[in-house]
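Removed from the display is one protein chain of the complex; every other protein chain stays in position.
After this line comes subunit A, so read on.
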């Protein structure tokens, strides 16, 4: 194993809050920093574990109910572990009229999960998104930060294969 192991984001029980402390330090004294703190914490942990949120509430002196309210309001935040690769299938208007439904269906069939689900091997999480803003290439999807356009159901297996 490589030397990065000790800094692994999921970490052991003991160093679970090291990451959080660093993040909180970065935003110390910054007004309205709850959302950036949550964004950074999610980047570090992959999702927002309950223990991390409780710790955050204590250290930022914000009621846990308020943090929970913010987390569940924004679609970007997740309370459950997610796959290594996040697939976002665009459901925007342009994609809709150019057949986004069949693209989503194909991925659901191939990965055997529904939109919102994660594969059992934690390799993929499948989500829908209202619009990616690449309407010229409709229908489109994003895997992590990469955009794929002009999709057909036939093109899906090849794209998924790149991430296996």
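Observations
By our rule, a residue touches a chain if its C-beta (ideal position, glycine included) is under 8 Å from a C-beta of that chain, and two chains touch if they have at least 3 such contacts; residues count from 1.
FYI, contacts and distances are computed from a predicted model.
Only one of "Nitrogenase iron-iron protein delta chain", "Peptide/nickel transport system permease protein", "Putative ABC transporter ATP-binding protein" or "NADH dehydrogenase (Quinone)" fits the UniProt record of the hidden chain, and that name is "NADH dehydrogenase (Quinone)".
Set against the missing chain, the residues A:29, A:116 or A:136 yield one that touches it, A:136.
Residues 31-36, 38-39, 69-70, 73-77, 91-94, 96-98, 129-138, 140, 142, 145-150 of subunit A touch the missing chain (whole complex, contact as defined above).
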